[in-house]
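Sharing a structure here in structure tokens format.
The complex is shown incomplete by one protein chain, all other protein chains being positioned as in the whole.
Labels A and B are assigned to the chains in the order they are written; within every chain, residues are numbered from 1.
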Amino acid sequence: MTALSTPQVPHATRVDGPDKVTGRARYAFEHPADGAVYVWPVQSVIAKGEIRNVDASAALALPGVLAVLTPDNAPRLSADDPELALLQSRAVAYRGQFVAAVVAASLETAREAADLVRVDCVESSHDVTLTPDHPGLYKPAKVNPNFPTDTEAGDPDGAFAAAPVRVDRTYRTPGEHNNPMEPHASVARWDGDHLTVFDATQGPSRAATIIAGVFGLPADQVRVIAEHVGGGFGAKGTPRPNVILAAMAARAVGRPVKCALSRQHMFAVVGHRAPSIQRVRLGAEEDGRITAIAHDVIGQTSTIKEFAEQTAVATRHMYAAPNRRTTHRMVRLDVPTPAWMRAPGECPGMFALESAMDELAIACGADPVEVRIRNEPAVEPETGKPFSSRNLVACLREGAAWFGWAGRDPSPGTRRDGPWLTGTGVAASTYPARAMASQAQASVDTAGQYQVSIAAVDIGTGARTALLAIAADALGVPAGHVTVRIGDSALPPAMIAGGSMGNASWSWAVTDACRELREQIRARDGAIPPDGLSARSATGDEIGALPDHARYSFGAQFAEVRVDTDTGEVRVPRLLGVFAAGRIVVPAMARSQLIGGMTMGLSMALHEESMIDPEFGDYPNHDLASYHIAANADVGDIDARWIDEDEPELGPAGAKGIGEVGIVGTAAAIANAVYHATGIRVRELPVRLDKLLR
Amino acid sequence: MQPFEYQQPSDAAGAVATVAGTEGAVFLGGGTNLVDLMKLGVETPDLLVDVTRLPMDGIQRTGEGGLRIGAGVRNSDLAVDPRVRAEYPVLSQALLAGASGQLRNMATVGGNLLQRTRCLYFQDVTKPCNKRRPGSGCPARTGDHRNLAILGGSEHCIATHPSDMAVALAALGAIVHVQGATGARTVGLDELYRLPGDEPDRDTTLARGDLITAVELPPLGFARSSAYRKVRDRASYAFAVTSVAAALDVAGGQVRDVRLAIGAVAPVPWRARRAEQALLGRPATADAFRAAVDAELAAAAPLRHNAFKVPLVSNVVTAVLSQLAGSTR
Partner (left out) sequence: MRTAKPATSAVRLRVNGETHALTLDNRTTLLDALRETIGLTGSKKGCDHGQCGACTVLLDGRRANSCLLLAVAVQDAEITTVEGLASPDGTLHPLQRAFVERDALQCGYCTPGQICSAAGVLAEAAAGWPSAVSAARDGEQAGLDAAEVRERMSGNLCRCGAYVNIVAAILDAAAATTDGGSR
């Protein structure tokens, strides 16, 4: 008989911390594979056209080169995703597309040989420039993941024209690249028709299914292992060319193959956030109460695959107004296919909306915190659905108090500190709160040791730690008696670590399985049979039965900035985010995630831009020296706090997900603060010094 | 990267003879620029001659009271040297503003002087570039040139020199000691570097096999009153958008002597001689400083996306000189 112990306080530190600080943690590329060789891609140097001929003779002549894969000899794949249909056709859809690959015994030889592969192309003229009146603009059937493209209520044009206070501005966000610190990488090994891949992925279950489809295999013949992943931010949400290339090459040469993309490759083939051009119109009464909202978005996708970012969707639920419209129009350009990048839709959309709200506050002479509170909706404005929980107002009020907002003089450009002008700004944050069907298994042995398994993955979120805490709590035992296994598609299938849905989805499945196991143990009066006990959960039905309510996390972000009047340089000494995101499972991990999101928001505000070069059709700034992400010295004090919030509908853990809400609104808060400091309104990110130089 | 042979000579004469006499041979210092360029395929040497074991890693006092800095001295060691910090603070500040701690530990003085431009087209062998392949064109003029030159460029090339250290050395009138196949010589820093003109592929006046062995700082008493200011898009770990190295000697409210060099505006570290001349004997006021730098900038030929550098340089030079003069804004 094994007695149950009382639950103890879960770990406050990251359970995989010691492995990560000692170098013991292994990422995809670092798993040893006997006899492994390397694959290195060849990229197109045209943005659009057709491959006429591939001459691999010089490459093949190098000692150590095992094979050169080309569209002529590559195995046939059945890829639904055109970005995974590697070497399947001679069509070139964007500059940097993989058009051939070298397999060699060493990294150095593979890279050298790739430079020797001659790819002759017929080049067509390309178009890579997004403009607001592009002749190719069209209305997509829906926007991601499954929202109506346009919505409308009342008479937004009429109400706007009649409004005493009007804001009508266009905002632009540039292309951005996720740039996780770990480049995409895979190690692939075939055993007969069974494929095992160590892959840098945000979702082993989904990856295994997709990869199996590409290679025409039953799903259970592909195993994807992702024990540690060096960040993703959306770019590793679905399989990328590295894993297809590694598997193809391994099949071709009959040996395990390692593929790690270079940082330069990452700018072409692993997705990015497309640029946006957004017109926001706000019509309001004199006191700032909004009567008309219109948010019209122009975006882009590639010519081979539609990715319609849902940029105006957040506007559909943020503020009340009886007359409303949101629209999305896209154009297909000769660029790589965009993909998820942290808070797709909400992130660029809220930069525009929250900048416009600031402009509205100024036009009304109202405080920017108050004007948002004045427009707080009681139900989701466009659908009438009740919110499961909404505490934006509390975030704004508490944030204002913590930040020291009271008594703020709104006049811009009046606070000097030597050569510095100083200012403060505020913006709201939001992100959908959802859970997706997942399965988990919980088991116990006669020694009283528990094991919980789920194909979740920890990409830096602290999922391992959170799931351990949740499992121990649900089992009613000390964490030291529990082992959590994740990161393997052989484990019960689970939602990807994405969309801020990972923890919400997994904790639900884990809690269900643990509670059921606990019930089994209780029903046996604690007697564990020699073979142990186990319980398996599947949350699909429960999630499908959720009421049709509006579920979001919310937050308020406050920024203090300094601008050097000689140079235009911007410093952000202080950022504060206050969030309402349901139950916070592991406070230390949550704080890190939220601050991490805000740091990325600061980086978006001040630094990031994937410049598109009309002449060559690529991003000339395709490395980390020329694509700037925030460095340590750019970051001052950043604090993240949260309101205790009871979320009754999102499963037993009541967690809403916090991976993305942190980046939403930060850039607007900073841009609003820059206006307050200087009187200069920057509507096109990033806020760089040349835009502030007088 | 192309394969290469590697040698580690123990005397400079041998190193020089090897590189001068071998096609495709280059010197290897800290490697922070060369290895980067080799990975990009921009540099494709057949033989690396490692000069980091040569006896060029000391900093000595010269007979005239200046300093002689071995070309093998690492950037960090030069930056923290007490004599440099006290007597030529602009040089220490310039070094500390450059790159990262790791790169400063690796990079040598010689290598820092000879580093190539970071123009994005120069670095991409799949694109035209007159500096890499004369006659192929300069896409930067109509493409991305926000970080490129407003002074000293030509229709063939508008690259900027990326070094911070070199800007300070330009202001200090540094003298470069070179050992070549035919013997040793000295070259003023302003004679080491070339403007692109019609031969953008030649960054320096060095011949193949010429090895920089030392950099000499002439004595300059008022260099104790000097400063380096670097303006960049990130608070750290980024190349300059504009930088200023200045030394100022003020007596009785008048400029008795001045040194001024501007970085990230030209293919070479830009010694602002026009501005210096305009300031000698003038009152040490912000107005005079501004007038002088604006006189220097009269020759600027900015393009659409780097025109902001003109007011930026004007502001920063005025601010730095004002700070050195101790005047309030």
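The definition used in the following text is that a contact is a pair of C-beta atoms (placed from the backbone, for glycine too) under 8 Å apart; a residue touches a chain by one contact, two chains touch by 3 or more.
Worth saying up front: this structure is predicted, and the values here are computed from it rather than measured.
Peer 1: From the touch rule at the top of the page, work out which displayed chains the omitted chain touches.
Peer 2: A, B
Peer 1: Considering the complete complex, identify which of A:Q593, A:S610 or A:N672 is in touch with the unshown chain.
Peer 2: A:Q593
Peer 1: Contacts of chain B with the missing chain: which residues?
Peer 2: On the side of chain B, residues 1, 3-6, 8, 28, 31-32, 35-36, 39-40, 48, 50, 52, 76, 79-80, 85, 89, 92-93, 96-97, 99-103, 105-106, 230, 234-237 touch the unshown chain.
Peer 1: For chain A, which residues lie in contact with the unshown chain of the complex?
Peer 2: Here the touching residues of chain A are 13-14, 16-27, 29-30, 32, 57-58, 61-64, 106-109, 112, 179-183, 228-231, 233, 260, 262-263, 459-462, 588-589, 591-593, 595-600, 603, 623-625, 629-633, 635, 637-638.
One rule holds in what follows: only the chains that are shown with their structure count from here on.
Peer 1: Any idea how many Å lie between the Cα centroids of chain A and chain B?
Peer 2: About 41 Å separates the centre of chain A from that of chain B.
Peer 1: Would you mind writing out the residues of chain B in touch with chain A in their complex?
Peer 2: It comes out as residues 1-3, 41, 118, 120-121, 124, 126-127, 139, 142-144, 146, 231, 233-239, 241-242, 308, 311-312, 315-316, 318-319, 329.
Peer 1: Using the touch definition from the top, list the residues of chain A that touch chain B in their complex.
Peer 2: Result: residues 45, 108, 111-112, 115, 418-419, 566-569, 571, 606-607, 611, 613-616, 620-621, 625-626, 628, 630-634, 688-690, 693-694 of chain A touch chain B.
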